[in-house]
Structures are given as C-alpha cells and as structure tokens.
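Yeah, one chain of the complex is gone here, protein chain that is, but the others are all in their spots.
Moving on to subunit A:
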C-alpha cells in the first residue's frame, strides 16, 4: 500500500505538534544526570527549573517554548514503499493546516530575510531535507523546528588539510562566541568534510543523534568525548549564568572530501527539539521519539 498525500500531510503536522510539547527522553535523562553532578548551586536550581518546565509542557499539553521555530524536516523515503500524490506539497499543506487549527496558536516566526517581515508562510517553507533509505517499507520522518535562540550561533569554516587540533580549536572558538546565549545546556553537532553544503547537513544531522551515542569511527568517538569535557570546562553553565553543564553532548559526523575540509558547528538549545516517527503505507504512524 502506498504512502499517500493525506498520510504525509497528517504525519508531518502531527510531528510538529509533538516536538513543541515533548522534550525527548534521552534529553530529560541527560538533564537529570547533569543536575546530580552539577556543583554550582544556581546551575543546579536552573536545571531543576528546566526539568519542571519540560514536565509541565508534557503533562499539561503546553508549548515548552513560545518560539515554535520554523518547520524543518528530514524525511527518508524507504525504497520499498510506493508513493501516491504530491508528497512534497503535503508537507507544506500540512503546516498550513496546523497553523490554522493548532491550540494554542503559534506565533509568526517564518521570516522573509529580505524585509524581516514575519508570517506563517515563506519561500521554500517548510524546509525539508529529502533522502532515500534502501530496503525499508516506510518513510522515516524527523521534525526539528529551528529558532534563532540556538540557530544563530551555527558557523562554518573551510580549512585545507586540517589537523584534528585545528578542527577542535575551531569548535571551541564557536563555543566561546555563543557563550551564554544559546539556551544551554546545548547539544552540539559538528560536521567535518564533504563540501560546503554537505558539511552543514552533517552538522545538522549530528544534532539529531541521541545523547550517549558515540560515532562508530574511533577517532571521532574519542573526539566527541574530549570535546564535551572541554566545552564543559568553559563554565558558561545552564542558561549561561555559570556552572559545569554547558553542553549535554557533542556529536561529530564526517564525510570524505577533497582536502578543502569544511568544519561546521551547530547547536540545539536544551529542549533539543526533535520528534521522529515511521510512516507506513497502511497509514500507521509509529512514534520513535
């Protein structure tokens, strides 16, 4: 049975609604663990406030943050499932319908970058990264609404044949520049290699990894671990008012390239907004997180 326009429209809108209300479980666990080991009292209390806010949003069906961001999806279509209808249009129609019906209503965050006018619609919205997944009979849909608070601190630089030391120094420079401002404790995604555009995607993809996971490449697994310790040694702390917990995880992804090596760094705020589900041809929407 095919995935239809209606199914995709409903699924993408549903994932957006979920993502605004539910802080992912791995993130809640990481926040709780951080609160146990945090040595700064204000930071410990702040982590407690963040956890309380997350709990209220989840149990009372409320928005965690007033900034619902812009709709941003990664959609992997299984090669084993047929499609029916305008699947791309379904995502934007789904967002239009969500805006018209969701309760409480969302603020207007979609911004025309040429005029700075804000509304619910805009060129190329929602932002979707399409991919294919060989051999499965579902579409894997991730919704990751992005907002200015953490989004504005992402950065990229292109090196030539960098050493690991140069890469790590650049990540730390980005961390210092963001300082107290990206609603820490953050999830840091780093992309290394590929091309300019591909590298940015790698960093974004890295921010979707669950806390506690390590890159299977041993060089990167070790880098993730030491960078996390380095970031937390800066002392910016929860909400940037001081403490041991500036990041809950550093995730690095890489792709082969050609000697000119882009390094991209992206941040998710403490909410770590991310909802993921599998949509099957029989209409089932299996929520993964």
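Observations on the model:
Assume a contact is a pair of C-beta atoms (placed from the backbone, for glycine too) under 8 Å apart; a residue touches a chain by one contact, two chains touch by 3 or more; residues count from 1.
Simple rule for what comes next: contacts and distances are computed from a predicted model.
Of the candidates "Spermidine/putrescine import ATP-binding protein PotA", "Transport permease protein", "Fumarate hydratase subunit beta" or "Cytochrome P450", the chain left out of this view carries the UniProt protein name "Fumarate hydratase subunit beta". Looking at A:1, A:229 or A:288, the residue that reaches the missing chain in the full complex is A:229. Only one residue from A:13, A:57, A:174 or A:248 touches the chain missing from this view: A:57. Between the chain not shown and the residues A:13, A:139, A:183 or A:206, the one that touches is A:183. Against the chain not shown here, subunit A presents residues 42, 45-46, 49-50, 52-54, 56-57, 60, 62-67, 104-105, 107-108, 118, 148-149, 152, 164-165, 168-169, 172, 176, 179-183, 218-219, 222-223, 225-227, 229-230, 233-237, 239-242, 269-271.
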